[in-house]
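One structure follows; several queries about it will come next.
A protein chain is absent from this complex, but the other protein chains hold their places.
When the chains are written out, they are named A and B in that same order, and each has its own residue count from 1.
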Amino acid sequence: MSAYLTKRISYMVIILLAASLLIFCLYALTPGDFISSNIKLSPERKAELREIYGLNKPLLERYGIWMKNALHGDFGFSLAQQKPVLTLFNEYIWNSFLLAAVSTFFTWLIAVIIGVVSAYKQYSWFDTLVMVLIFAAMSLPSFFIGLFLIKICAVDLKWLPPGGMLTTGSNATGLAYVKEVIHHMTLPVVVMTLLGVGSLTRYFRSNMIDVIKQDYIRTARAKGLKENKVLFRHALRNALLPAITLVGFELPSLFGGSLIIEKIFNWPGIGQLYIQSFGLRDYPLLMGFTMLLAVLTVIGTLLSDILYHIADPRVRLH
Amino acid sequence: MKDLIQINHLSTHFHTENGTVKAVNDVSFRVREGETVCIVGESGCGKSVTAMSIMGLVEEPGGKVVDGQIHFEGRDLLKLSKNELRSLRGNEISMIFQEPMSSLNPVLKIGQQIMEPLLVHQKLSKKEARKRAIELIEKVGISRAEQIADSYPHELSGGMLQRIMIAIAISGNPKLLIADEPTTALDVTIQAQILDILRQFKEQNNMSIMLITHDLGVVAEMADYVIVMYAGKIVEEGEVVQLFQSPKHPYTQGLLKSKPIINQRTDELYSIPGQVPNPLELTESCYFHDRCQHCMDICRTKQPVLKEVGEQQKAACWLYEEALVHA
Partner (left out) sequence: MSLNSTPLPEAVGAKNAPAKSSSLFKQSMRRLMKNKLAVSGLVVVVIMFLACFVGPFFSPYTDNKVNMALMNKPPSLKHWLGTDALGRDVLTRVLQAGRISLTVGLASMVLSVFIGSLLGAIAGYYRGIVDQIIMRIADLLLTIPGLPLLFIFGALLSDWKVPTEYRMYIVMLMLGLVNWPGLARMVRGQMLSLREREFMQAAVVLGLRDRRKLFNHLLPNIIPLLIVIATLNIGGSILSESALSFFGLGVMAPTPTWGNMIDAANNLIDFQEHPWLWVPPGFSIFATVIAINIFGDGLRDVLDPKQKR
């Protein structure tokens, strides 16, 4: 196991290094920068600033500097916000996490329950309905369904606020604050759950269908166990096992925010920050964000592998 | 001996895309108390479906018991509610399967899996159930029972797992044990041990066994009474010695002939010519007719019924009808 881990981790590092170079070059290719897009500055001041930020140096040298600092845990300074990139991340990432964690929880809960029931009643009308709904959820254009629900629930019916995390000018504290946040996050959570629940339900359903056909399920029934025990104790455990690998793959979406949803609901998360910064060409932040996602993706993949080894008693031995 | 279970005119059909398969087609037999009945036949002849019909575990959708009665101690199992049937399963009627490796849940410990029926049927406490589970493991001849109870199925061999399956099956002191090819997946030496254990429990508890197999060696060793099935129907049945000595149905004769006998080497092993008919294309006829050496005109157009052909022996074959007519 440890030899395997060493190999995996060194491969991870190489991939990340390659990714960082690619990311850096891509952003270097991207036209415009923060300084030239600022019309308030005089040409002399612009040249001065370029000098200060080292934007005049050759590409590879700039990459070297960026990488060196990054390895020391310094992702640079946001030009637009005049704060270190990591500080900004820390300010915004937890808002993204809140949204993602709550919707991930509901997504899994709904997917497991519906997937199990639907698999158990395979080919029933309930199952067919579930299949159609699954496809519907998988076919939703995320930005459109977000806008549509805002229009219905917020603009027309005025049930929920259209966006943001707090009412403008609110200084609620304690329980009132919590209530306000919950009120504001309901719609984005509903949309994110809706977007994720389709494929996950389908995944659980097909896993369960495979498991239900197994010999040990027949054994469990032959023992005279109640059907819900057969389903939830014997079948679900086995169906959940491969799903554990998915936990790792959720990592980027848990901490990486959602560009589309956060923009549409004006949620102060890291995805929203990225979109703002993209308009301003705030490169240190953009590169930091993209790198963060790459790191999360790679770690998530590794995590999935490790979790699978821990979870499955058959694999655990070796 | 009293009848323990009586199966009358049982029919189980499977509805598939291409038509209806009559997997069990009007089958009747009985198992008496303390008796071992062997059901013999090629794969796909309906022996396993018969067992699953008794257990009430025919796979839906598609599969369904369409006709017949299964009388077990005065009750018709087919008329019981799901809950009543469930309280019999794993308790008064239990079952072991062909593949011990895949018949136990890979993510639950052995001990937990033995305890389950004890908790459900005997209403034992967890502690008592664990104690009893360990006793059961010892009873099926496995040492280090404590340790085994805490291991996972993949850590044990096939033979060990089949013993565990037996331990689970006998935990409720069942009156009937259905064993569906219990030794097919095992090594020959292990086979003998498993059969020994089954015989031992049968004698201790006056348990009846319904043993499904295609291995005539197992039949010879275990059976009191033999039932031969072909394409969903019983073609011959009888007391074991009688049947082995003078098989009446050409199919049974073929089966016995195809079994190699020690010290009697022949140049070529006998095998019954032809193949099992497609279950979707069965017509009114003796289903064995196109493989039968003695096929007559009537065999192609009319189905023979099961008739007494000797003492404690029945066969469904026109040959013996003819004989009766001519005599």
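Here is the rule we go by: a residue touches a chain if its C-beta (ideal position, glycine included) is under 8 Å from a C-beta of that chain, and two chains touch if they have at least 3 such contacts.
Nothing here was measured: the structure is a model prediction, and the numbers come from that model.
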Kindly name the visible chains that come into contact with the excluded chain.
-> A
Residue among A:74, A:91, A:180 or A:210 that touches the chain left out of view | A:210
Which residue among A:94, A:126 or A:278 touches the omitted chain?
-> A:278
Which residue from A:4, A:105, A:148 or A:232 sits in contact with the chain not drawn here?
-> A:148
Write down which of A:140, A:153, A:190 or A:306 is the residue touching the left-out chain.
-> A:140
Note that chain A touches the absent chain at residues 15-16, 18-19, 22-23, 26-27, 29-32, 128, 131-132, 135-136, 138-145, 147-148, 151, 155, 202, 205-206, 209-210, 252, 256, 259-260, 274, 278, 286, 289-290, 293-294, 297-298
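FYI, only the chains that are shown with their structure count from here on.
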Between chain A and chain B, centroid-to-centroid distance (C-alpha), Å = 54
Going by the contact rule at the top, pick out the chain A residues touching chain B in the complex.
-> 122-123, 214-216, 218-226, 233-234, 237-238, 241, 312-314, 317
Spell out the residues on chain B that touch chain A in their complex, using ranges where they run on.
-> 55, 57, 61, 86-91, 94-95, 97, 99, 102-108, 116-117, 120-121, 152, 154-155, 165, 168
